[in-house]
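The other protein chains are all here in position, but one chain of the complex has been omitted.
Letters A, B and C mark the chains as written, and numbering starts fresh at 1 in each.
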Amino acid sequence: MSSVAPDVHSLRTPDPLPARFAAVRAATLALLDGLDAEDLAAQSMPDASPGKWHLAHTTWFFEVMVLQAHAGQAPLRPEWLPLFNSYYDALGARHPRPQRGLLTRPSLAQVLEYRAQVEARVLALLDRAGDSAGTAAREAIELGIQHEQQHQELLVTDLKHLLAQNPLRPAWRAAPPDAGASAHGPLPPGWLRRTEDGPALIGATDEGFAYDNERPCHRVWLRPFELADRPVNCGEFLHFIESGGYDDPRWWLSDGWDAAQHGGWRAPLYWERQDGGAWQRFTVHGMRALDEAAPVSHISYYEADAYARFAGARLPAEAEWETLARRHRFESMAQSAAAEPPCEPAAPVAAAFGGRVWEWTASAYAAYPGFRPFAGAAGEYNGKFMSGQMVLRGSSCATPAGHSRSTYRNFFPPAARWQFSGLRLARDLE
Amino acid sequence: MSSVAPDVHSLRTPDPLPARFAAVRAATLALLDGLDAEDLAAQSMPDASPGKWHLAHTTWFFEVMVLQAHAGQAPLRPEWLPLFNSYYDALGARHPRPQRGLLTRPSLAQVLEYRAQVEARVLALLDRAGDSAGTAAREAIELGIQHEQQHQELLVTDLKHLLAQNPLRPAWRAAPPDAGASAHGPLPPGWLRRTEDGPALIGATDEGFAYDNERPCHRVWLRPFELADRPVNCGEFLHFIESGGYDDPRWWLSDGWDAAQHGGWRAPLYWERQDGGAWQRFTVHGMRALDEAAPVSHISYYEADAYARFAGARLPAEAEWETLARRHRFESMAQSAAAEPPCEPAAPVAAAFGGRVWEWTASAYAAYPGFRPFAGAAGEYNGKFMSGQMVLRGSSCATPAGHSRSTYRNFFPPAARWQFSGLRLARDLE
Amino acid sequence: MSSVAPDVHSLRTPDPLPARFAAVRAATLALLDGLDAEDLAAQSMPDASPGKWHLAHTTWFFEVMVLQAHAGQAPLRPEWLPLFNSYYDALGARHPRPQRGLLTRPSLAQVLEYRAQVEARVLALLDRAGDSAGTAAREAIELGIQHEQQHQELLVTDLKHLLAQNPLRPAWRAAPPDAGASAHGPLPPGWLRRTEDGPALIGATDEGFAYDNERPCHRVWLRPFELADRPVNCGEFLHFIESGGYDDPRWWLSDGWDAAQHGGWRAPLYWERQDGGAWQRFTVHGMRALDEAAPVSHISYYEADAYARFAGARLPAEAEWETLARRHRFESMAQSAAAEPPCEPAAPVAAAFGGRVWEWTASAYAAYPGFRPFAGAAGEYNGKFMSGQMVLRGSSCATPAGHSRSTYRNFFPPAARWQFSGLRLARDLE
Partner (left out) sequence: MSSVAPDVHSLRTPDPLPARFAAVRAATLALLDGLDAEDLAAQSMPDASPGKWHLAHTTWFFEVMVLQAHAGQAPLRPEWLPLFNSYYDALGARHPRPQRGLLTRPSLAQVLEYRAQVEARVLALLDRAGDSAGTAAREAIELGIQHEQQHQELLVTDLKHLLAQNPLRPAWRAAPPDAGASAHGPLPPGWLRRTEDGPALIGATDEGFAYDNERPCHRVWLRPFELADRPVNCGEFLHFIESGGYDDPRWWLSDGWDAAQHGGWRAPLYWERQDGGAWQRFTVHGMRALDEAAPVSHISYYEADAYARFAGARLPAEAEWETLARRHRFESMAQSAAAEPPCEPAAPVAAAFGGRVWEWTASAYAAYPGFRPFAGAAGEYNGKFMSGQMVLRGSSCATPAGHSRSTYRNFFPPAARWQFSGLRLARDLE
């Protein structure tokens, strides 16, 4: 993780880590605008967590993974540790996940004070130690920052899910004045191609931050294929609905068909048909008319897969996605002609490949060849979830700035719908 | 309901109803001491409701059953009606009960304001109309007061259950200074007898307030029996536990044995054994050492029934309970010699028969012969629950003053444990 | 149980018990006509048992309750005992009830041989001991005979339920040639009255066989009431359906409404609407046109209760039912004028009160005052099921001849529908 390690310039340039840490922590609090203690205490389903729990858990992470592990500091409130441990078996007992919404104590005010105290301790550690703070501590802080950013997105999706359960369909925040349906209808997508039949290098190098599951950089053999230059939009998905897509088992995986029947799925999550037949979507701004040009979102892997089959296409493999996403960060397509460009430090994806919806891929979430988990307790961060989940690539409207990478592997179970999840079409070239 | 109807004295004496209404409403708010908005928003299980919901529902009851039904007033917030309707099918749609804890909006502050507005309207109605307010409206207000008192007890039991789910075992309020184990150990109970073999009159007369399910007054044939003069206490129940009572199917009903095995019951709800072997109970004051002289509480019907069988006794029929409870309101036992004293207006029970724990009876909750439900929407109040539940008699430490009657029929499913529910032994005399 | 005990005539008249035993056992085998080993091995739901299991369990009962308990005989196949013990905790381990359909071994042939061997042993015991066989053994044999008769009816209802799960809707036996809809439509019922307001004696005396739950004879105070002179028929119930009865919560208990919604109930069990709109019922003769004059059957307590409310009536209390059923065994109504006729030995009910469908009553199944369970292992026969069930009275088309009594208390959970269960209307007289 050399980007955060001391270098020869460190005596002259200010350490960027404290400011980055403070900014990300402040960004979490900024999300709370429009919510009160009651909103932040409730849990809408076992898969979601209360906002207050996210606030506390991300703080617990710094306390345990940084202050305790790397500075030997005793926890502020030892009796809280089991409450805010998410899933780290190596770190002791845990409160059952489905009961996080019953933790009315500690209160929001106590949790906010806990946040401030732990932040002060982390900053003091950085300040006191300066650059001589061990690389391990700095790496743990960087991991904590990335972790906090992940939970920022989860806080948004979990709160949206909670508010959607309320028959009043309350808005979290007022819509910006210019919000509304796009001025013009959707155009057919263009197609981006990789015509080579040969290996591609995917995964993150050791430079810069990346999760353990993005490494190592390795070769994958790819056949010629093409990807749409944008995600499937709501108008296109509406056509699937109106063509009877939810009633036709031909398009569906067997598990998907069962999930759709059992769950009564007739449209993406949060879509509601008004009495007059018009479709609306529940959003953080309350109910809004469906914008056909916007990417379809809040669909399961099963719906994404069914739509792709309906459309005569398929979902991309994650290696296909990453290969073209990396290519299209360069303005000149000439550079992309190399059949096997080297792996490179993780870098933000191009606009065409992120920022709107996470994109389900056809790849089950699994270890890359040669995968090594993080050391210590962080070893439970990613590896133990490598079954029963599918990889999503890109980033969404709820992903914090700076938290997207072309190598980033998001993952959720195939029936999950409460994330900002959509799809991009892929096709074989032959 | 002649006790609240105008009489010849009404021009000279102030109407007691407004003050009574205001006092009961204020008593609800007084319960909130020691709780905050988060505590009041959470729901610990489908059978329990959030405190905020109790605050709103009891207000909804006055708005719909009084202001709308008897004064034609439009609801303040029509969109809230489905949220706070508990189970009245005649009054339209309802939010699903298990999801009451997800209603973070309206907020506690909004609900408290709603309470104040509806209270003002009810008082204005009483003031404006004076004694000329229809008997029906006054009766509906009386029903609303009784209803609010029921919910005061439920608010206590539901909040206690919620706090018990928190591993921190938080106290709601500090214990009073003199609280603690009784000074002396439990004595064997004395026995109160009815030696007659003949009919008894039970149930409420038409004087005074009573729920529809307490009427009509009717005859039940009773054989000679005796009842203990106090409920079973914790020390006695501990003997059952230590004698292997939870492991011996001889004592248990078949359904009870299944419930105990499936639920992992090894002691009453809220009892916890410390490492050293000492028993504690979770209370509204946090964890407390077990007081062996206190009545056992938080047991299911099945546990009550099993204990009685273990003790060589049985549970009382509700008619047995009511007959002796009425007798023992009189100091002179001579008066109780009448085999069949007349029914009388409902009146508070004697200290020996209430105030500590509700007492499970052997009687399934069913209509009395000649039962007539309340008129109008209140007809759903009691009658439709007359299956699958057992009657409890008496009152508990959480029952508001003035809300106990010798004819009162509380009822819960036989597996319910989160109420202050205990038992009193009964035996045949022959 | 003096009816089976030796009396002064016993030296001169042959002992009727061996013949009765042999006849009841043979009647069980006669039921198997039209079934094969596969039909007898399957279990359609946890509440039902395979036919083979009934054959083995009734044999186990004689082996354990008679041969082992009263003659000290070792079981023929000790390893089978846990397989065929239904619910007797005092008699050791039991195979889980929902898995009875997985016991493909022992085979039907083995079970039939087991039946023959145990029968021979029981007859040998009776023969060898003659009248000097202990009363206890003879009483146990009588209990085993009654038990076998109960299982004959269960074998019919369980097999009918099994065959109904088969989309082929197979007939068990060919319909008799004259079967078909009644020639004339249903007439309104007449009403049978008890106009006294006073005690009635109900329950069985000690003469003749009765289950422990039918005793002791005791007084119940009854108010004036009337009962219909026949059960509700299919045409009447069809009117309830066509009047939207299944869609109107006014008629339903809260638990009943939930059960109906959750179970998708739109008609009694086994009713199916054909494409043309005509109703049919699945019967042991396959699908048959609905006979509107036949008693409605295969309804739950909830449906019976809802129908009664819809019809402006109510269900009878079991004491009401028994009182009128006993009266109407006498041709002369004069005799029935006595307000409180004595209890009498159990005797068959009049035609108007049995033989077609079991009739749900409004009475929860509970101990009579002074109830004493049978001694020994048979003590688990009835008492431990006294919660969560409702009493049915009468008998059905599947009840063996000789197995109905005016004091007989059948009982099932309120949602059960696979028995031949219907209802009779009751009304208050005032």
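Following the convention adopted for this analysis, contacts are C-beta pairs under 8 Å (C-beta built on N, C-alpha and C of every residue); 3 or more make two chains touch, one makes a residue touch a chain.
Treat the numbers as computed from the prediction; the structure is a model and nothing was measured.
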Considering the entire complex, write down the shown chains that touch the omitted one. A, C
Just name the one of A:77, A:121, A:169 or A:219 that touches the chain not displayed here. A:219
In the full complex, which bits of chain A touch the chain not displayed? Write them out. 87, 89-90, 199, 218-221, 223, 249-250, 252-257, 301-302, 305, 314, 317, 362-364, 366-367, 369-370, 384-388, 390, 414, 428, 430
Over the whole complex, note the residues of chain C touching the chain we left out. 36-39, 41-42, 44, 52, 79, 82-83, 95, 99, 101-108, 162-163, 165-168, 170
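Here is the rule we go by: only the chains that are shown with their structure count from here on.
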Work out the mean Cα position per chain and let me know which chain is farthest from chain B. A
From the mean C-alpha coordinate of chain B to that of chain C, what's the distance rounded to whole Å? 37
What is the distance, in whole Å, between the centres of chain A and chain C, each centre taken as the mean of its C-alpha atoms? 61
For chain A and chain B, let me know how many angstrom lie between their CA-based centres, rounded off. 49
Out of chain C, which residues touch more than one other chain, so two or more? none
